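The other protein chains are all here in position, but one chain of the complex has been omitted.
When the chains are written out, they are named A, B and C in that same order, and each has its own residue count from 1.
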Amino acid sequence: MPIPFTTLEPSLVADPDLAAEGEKRVAWARTHMPVLARLRAELERERPLDGRRIGMCLHVEAKTAVLVETLLAGGAEIAWTGSPATTDDGVAAAMTARDRLRIYALKADDTAAHQAHIGRVLASDPDMLLDNGADLIAGTIERPASRVLAATEETTSGRLRLTGELAGRVPFPVIVINDSPIKLSFESERGIGPATVDGFFRATNTFIAGKTFAVVGFGWCGRSLARTLRAMGAVVMVVEIDPVRALEAAYEGMLVTTIEKAAARADTIITVTGRPGIVRTEHFGLLKDGAMLGNMGHFSTEIDVAGLRAMATGSRMVNTHVEEFDLPGGRRVHLLARGEMLNLTAAIGHQIEVMDLGFALQAHSMRILAQDAASYTPGYQPVPEHVNRAIAEHGLRTMSTVDLD
Amino acid sequence: MPIPFTTLEPSLVADPDLAAEGEKRVAWARTHMPVLARLRAELERERPLDGRRIGMCLHVEAKTAVLVETLLAGGAEIAWTGSPATTDDGVAAAMTARDRLRIYALKADDTAAHQAHIGRVLASDPDMLLDNGADLIAGTIERPASRVLAATEETTSGRLRLTGELAGRVPFPVIVINDSPIKLSFESERGIGPATVDGFFRATNTFIAGKTFAVVGFGWCGRSLARTLRAMGAVVMVVEIDPVRALEAAYEGMLVTTIEKAAARADTIITVTGRPGIVRTEHFGLLKDGAMLGNMGHFSTEIDVAGLRAMATGSRMVNTHVEEFDLPGGRRVHLLARGEMLNLTAAIGHQIEVMDLGFALQAHSMRILAQDAASYTPGYQPVPEHVNRAIAEHGLRTMSTVDLD
Amino acid sequence: MPIPFTTLEPSLVADPDLAAEGEKRVAWARTHMPVLARLRAELERERPLDGRRIGMCLHVEAKTAVLVETLLAGGAEIAWTGSPATTDDGVAAAMTARDRLRIYALKADDTAAHQAHIGRVLASDPDMLLDNGADLIAGTIERPASRVLAATEETTSGRLRLTGELAGRVPFPVIVINDSPIKLSFESERGIGPATVDGFFRATNTFIAGKTFAVVGFGWCGRSLARTLRAMGAVVMVVEIDPVRALEAAYEGMLVTTIEKAAARADTIITVTGRPGIVRTEHFGLLKDGAMLGNMGHFSTEIDVAGLRAMATGSRMVNTHVEEFDLPGGRRVHLLARGEMLNLTAAIGHQIEVMDLGFALQAHSMRILAQDAASYTPGYQPVPEHVNRAIAEHGLRTMSTVDLD
Partner (left out) sequence: MPIPFTTLEPSLVADPDLAAEGEKRVAWARTHMPVLARLRAELERERPLDGRRIGMCLHVEAKTAVLVETLLAGGAEIAWTGSPATTDDGVAAAMTARDRLRIYALKADDTAAHQAHIGRVLASDPDMLLDNGADLIAGTIERPASRVLAATEETTSGRLRLTGELAGRVPFPVIVINDSPIKLSFESERGIGPATVDGFFRATNTFIAGKTFAVVGFGWCGRSLARTLRAMGAVVMVVEIDPVRALEAAYEGMLVTTIEKAAARADTIITVTGRPGIVRTEHFGLLKDGAMLGNMGHFSTEIDVAGLRAMATGSRMVNTHVEEFDLPGGRRVHLLARGEMLNLTAAIGHQIEVMDLGFALQAHSMRILAQDAASYTPGYQPVPEHVNRAIAEHGLRTMSTVDLD
């Protein structure tokens, strides 16, 4: 017998007065998430989540709020926390007005506060989890009497935990969203380029055409970026250690070279490898005066900012998202967005429609797990093929460039 | 014998305490205006503007400030005002610290205040003018004892006055910058597309790929926009009344159609015709639910906003730069940036390098007029061919993708 | 009183038995010239050329044959010759069956034979001319009793004669087709790139993506070529002496450089400048082993083939359209299509639709001249604006990507 929802700890947000502004942002996001809207209509009819309680850890911002609304529409109760850095206090305030939802999230949370929120979510005694980085999952398997039947996990880093340290220890199925071809195809291969352009324009107000960009990494994300920059008139150098990918870059009209040569020639270098320490002390000295450094990889460690700071004889913010470093010998380097993801830090994340597809995978996976968790093997599961197909079919029906009737 | 510069009315700006922030923006712009930097080095050596006093009317913001610095470096004294709506009070504050410069500009100026600033500039008794819309020129020819020997004019609308109402009445040469092939090629044909994308992303956070855009107008600006949108993965419809241009659009893979059909099918419509009343009451009823309307033409009258407001049963801001209108029958229309230029209102104008070329035309034209105004016929003059060539050559020398040594 | 058409010298062609094959090629071209088809329908109704006799000099091949059919449908009598190198003997044979047409053209004609054909055309006593290079026009003004009332001229080189050596001496109006924005926009700026790709693939069967191409000249034709190659995945170097054009190339993502650097680095160099001696002895020694040289400029003298031959220690055909030259030091150079226009020599000229627009300008200009030659000033005339508009409007109506109803 689960704890009554009404007895859960009340929502904790920064400032209830921000609700009106936050509501606007949720409404705007909702307008441009038609795939979730279609799912929502189905879930309202079917109510597959009636009686389910979801423990959820995912960025508290407008697009995620639309996912939460969708799950609520399917009947779920939800206890939600986010990641402090990305919490939109206005959205958090707005969401406190939703029935069957508790939210524990402040942008100003420190690590201890965030851990306490995780504890509040686990204390809600959920029977499903929607996780980010496997923190809730790891916390759950420590708890003696967990009711959890199934979970989804948003990230690749969560999947690495599931198949690594947590392998064999998770007694319920966990569908990992990020490996879906839909995430790769749309969020990575098609979404990263435009999102980076957005961040770059906001951070620098400088032109792309006629410039030399070095893109370090030619995986799903790197190729999106390289192609977008080239389409906008840049000369693009690609640095890539995998020879098959490097050859692909060359066959797409990129100049393929080493990181040392790219560092010495590019006007702007953007890392997108997924690995730490890609641009580091030995490269900083090669940069041209005025060179810009940015990152679109998931971790903010691709550019060794600490090393840059140690090497510099001085530094200052010269624009909201640009820090200038003086290097020995008189050259200056411009670091964009502190080396964090350019689109998240200098802009406001992926364009909405891109997240619509990804969150629809979440909502649909929740639905099928709620309907029949027992039919899935415990531990890591890829998104089932029929879910990918269903979401793609929904997506096609929402586009003005598609005519399938 | 001109009035001593020191006796001119002191600078008038909104808040001197904003200088430090404004100085940063000027410094950032300066870093990305290498063509002006090259000209500045030449002007510092030659000092062709020693003893010249320039009366100047041009937007007071960071990029223009770098132009002003360049003219000051050539020896000029300058009395400067701008246009109220575009004044950056921080930049204005920062510029008060420059020698030989008076600045009269506040963002909050009303029309009367602005006219008073124009009067202050004319009262400085300039012998050269750098004008915007021919206001200073028109004011000068009213004054009995003007010393003005030569002028430049930034805009096409100024040129229309020079060859219209002012034809035959201006006793000194006026070089009109905006007709230069450099302005057309770079600011219009290559600059408008990326600038619009910047404004669109900031205003809407929505995706371009997979959407249907209607671009109304396929002139220099319209083709820049249509090409950029298509390169980013949109299906682009073009509406254009000139059949040769329309045929060009079709041969570039655009769908060419009427404004009625475009209105009924596009997700987003952007006007860029240079004419008023392009999208109007008879079209609003055709729009799809959720359609977006934006403008990149010079005037904010391409979309009949008053007509839209009259027709709507309700409206509200749903995002910083998006107003939602309820239309009879239940459809909603999203107006971007109040129908004003999307890049100026939702973003911060053209990318810096684009203005670098245009302002270099200004500075170089000032230089040749100062050296030999008498060799130019009074009235409208195009930018001399050798000036275009010189600026283009400078531009080439600043680019990492050019190797001419 | 003109000579009766039936008394004109009978047609002279290489081999009447080739008619069936030639007829097929004319039929195929006709199928893809919808603009001429629309004009033809109008001309058949109006018969504006009834009683007119046109002396015509233009390449005898399938596309031109459709132009001839169109003029015949308007009522004209025609005496036609071509240029020997481009005569399609099958098409010539097929056209002998048309009423009111005499044709004098063999591919094997030498200069004397060709001059005799020109004489035959002039001897037909035409009252209108459709000329190519102004040969008929020049011949006409030598003749005492010419009836010619008006003419069209296809080429820029003909226009140069009209405004040069023939200036003031031509007593009838001559509309020059090649300066029309339609010719520049479609035949040059959009047609040259695909036509070159066609020729290049046929000549070499080698890949474009991942290769370095140098395009020498960034005028209307050069930019078409450079853009097409870049769109197909090449890295494109541009050599251009005009700095404004060079800057445009750089802003489109081309690498701008000198001819020496381009020669040393490019896999393939293609000239398209309109000037002779562009790639010459001093450059051949810089080329890489295996470098290809091609030309898309109008004249076959852009590459100094004689100089290459003089410098080479040996040469041989290594493919139908590739000659290999051994250079001192052991490097080999591959000359494509003898340095003649790659699309004409290695392929079969422009794609059909491109010529449809250009020939429609011809037919429509003939029609308005026949209707009212007296309203045009003698000597060089540009294509009237209303003709350009009319042809563009016709063109739009023929395209599946255009919906203007």
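Quick note on the criterion: a contact is a pair of C-beta atoms (placed from the backbone, for glycine too) under 8 Å apart; a residue touches a chain by one contact, two chains touch by 3 or more.
Being a predicted model, the structure only gives us computed values, none of them experimental.
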Visible chains in contact with the missing one: A, B, C
Of A:T163, A:T258, A:T320 or A:Q371, which one is in contact with the hidden chain? A:T258
Just to verify: which one of C:W28, C:F299 or C:Y376 makes contact with the chain not shown? C:W28
Sort through C:V197, C:L293 or C:M341 and give me the one touching the missing partner chain. C:V197
Among B:V235, B:L342, B:A363 or B:V383, which residue is in contact with the omitted chain in the full complex? B:V235
Check each of B:E9, B:E252, B:D326 or B:E393 against the chain that is not shown and name the one that touches it. B:E252
State which residues belonging to chain A touch the missing partner chain. 181-182, 185-186, 190, 242-244, 246-248, 250-258, 261, 388-389, 392-393, 395-396, 399, 401-404
Residues belonging to chain C that touch the chain removed from view: 24-25, 27-29, 31-32, 190-191, 194, 197-198, 201-202, 204-212, 228, 231-233, 235, 265-267, 288, 290, 317-319, 322, 334, 347-349, 351-354, 399-401
When the complex is taken as a whole, what residues of chain B touch the one chain not shown? 209-210, 230, 233-235, 250-253, 255
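Here is the rule we use: only the chains that are shown with their structure count from here on.
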If I superpose chain A onto chain C using their CA atoms, what angle of rotation comes out, to the nearest 5 degrees? 180
Count the residue numbers both chain B and chain C use at their shared interface, divide by all numbers used there, and answer same if that is over half, different if under half. same
Could you tell me which chain's Cα centre is nearest to the average position of every protein Cα atom shown? B
How far is the middle of chain A from the middle of chain B, if each middle is the mean of its Cα atoms, in Å? 37
Where the CA atoms of chain A average out and where those of chain C average out, how many Å apart are those spots? 56
Determine the centre-to-centre distance between chain B and chain C, using the mean Cα coordinates as centres, and give it in whole Å. 42
Contacts with two or more other chains, residues of chain B listed in rising order: 190, 399, 401
